[in-house]
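Up next is chain A:
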Amino acid sequence: MDRGLCFEGVEIRQGGACIVALDAEIAPGEVLTVMGPSGSGKSTLLAFLTGTLARDFEARGRIVLDGRDVTGLPTAERRIGLLFQDDLLFPHLNVGENLAFGLRPGGSRAERRVRVAQALDDVGLAGMADRDPATLSGGQKARVALMRMLLSEPAALLLDEPFSRLDADRRAQVRDLVFGLARARALPVLLVTHDAEDAEAAGGQVLRLG
Partner candidate 1 sequence: MKRLLLALLAVAPVTAAADPDPADWMSVVQEAQGQTVYWHAWGGSTTTNDFIGWVGRQVDELYGVTLEHVKLTDTGEAVSRVLAEKQAGQDDDGAVDLIWINGANFAAMKGADLLFGPFAEQLPNWQFVDVEGKTVTTDFTVPTEGYESPWAMAQVVFIYDSADMAPLGSVQEILDWSQANPGRFTFPQPPDFLGTTFLKQALIDLVGPVDALAEPVTEEAYARVTAPLWAFMEALTPTLWREGRAYPQTGPRQLQLIADDEVDLAISFSPGEATAAIANFQLPDSARTFVLDRGTLGNASFVAIPYNSGSKAGAMVVANFLISPEAQLQAQDPEILGYGTVLDVETLPEMDRAGFETLDLGIATLSPVELGPALPEPHPSWAERLAADWVQRYGTGD
Partner candidate 2 sequence: MALRRPALAWLPALTVLAMLGPVAAGLAGTVAPALGYFPAIGAERLSLAPFEALFGWGGIWRATFLSLTTGIGTTLVSLGLVVLIVAGWSGTRAFVALRTVLSPLLSVPHAAAAFGLAFLIAPSGWIVRALSPWATGWERPPDLLIVQDPYGLALMAGLIVKEVPFLLLMTLAALGQSNGARAVTVAQTLGYGRVRGWLLTVFPQIYAQIRLPVYVVLAYAMSVVDVAIVLGPNTPPTLSVQIVRWMADPDLSMRLVAAAGALWQAVLVLGAILLWRVGEVAAAALGRRWVNAGARGWGEGVLRQAGLWGGMVVVAAVALGLASLAVWSVAGAWRFPEVWPEGLTGRSWMRHGSEVAMTAWETAVIAGVAVLIALVLTVGCLEAEHRYRLRMSGRALTILYLPLIVPQVAFLPGLQTLMLMGGLKSGLWAVVVAHVVFVLPYVFLSLGDPYRAWDPRYATVAAALGAGRERILWRVRLPMLLAPVLTALAVGLAVSVGQYLPTLLIGGGRVQTLTTEAVALASGGDRRAIGVYGLAQTAAALLPFAAAVLIPALVWRNRRGLAHG
């Protein structure tokens, strides 16, 4: 498969014991949901994917993204977009600056400003570029975090319980937005969650750990 996200013989061990093993393919626009209770190796798998695995783990296997082996690359060069359960908007930057941080380099200042404004407009937050992220509602923050990630033009998405902090009605709304945009851009998505509803909404194959 030359498009999509592949895990080839991934196996992570700690002190000899196997924590998690995975062999899977995610086609563009599809979602693979990984479920499991805490301690089942979800976060270890995520750390391996983002390239932030602690030293005392041993990892084998390859991560191939669009035919490119990214296993040994630093996080910044993998082009895997990330959403955590916390929005993790940079508190020292305003909303627009957060988005500009994600936006790929290139283009004039004016062009970049237009793209940031456009992105805000896309998720119904037009004119909020100058706001302090701490003053936004939870749903608004989640949407800014999503757009920040998408502006970095990732080749795949990694979602770590991204909806768990949102209240029930916002939750469905944001979830639909995320999956909709991922599908529209034909991005392979790995969703890590312990919430069956999320898995169901994702619609793809489900893998249970632990």
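Methods note: a residue touches a chain if its C-beta (ideal position, glycine included) is under 8 Å from a C-beta of that chain, and two chains touch if they have at least 3 such contacts; residues count from 1.
The candidates were selected such that all candidates are chains of the complex that A comes from, given by their letters.
This is a predicted model, so every value here is computed, not measured.
Any copy counted, the candidate of 1 or 2 that touches chain A in this complex is 2. Residues of chain A touching candidate 2 in their complex: 50-52, 54-55, 74-76, 78-82, 84, 86, 88-92, 94, 101-102, 104, 132-135, 148-149, 152, 154, 158.
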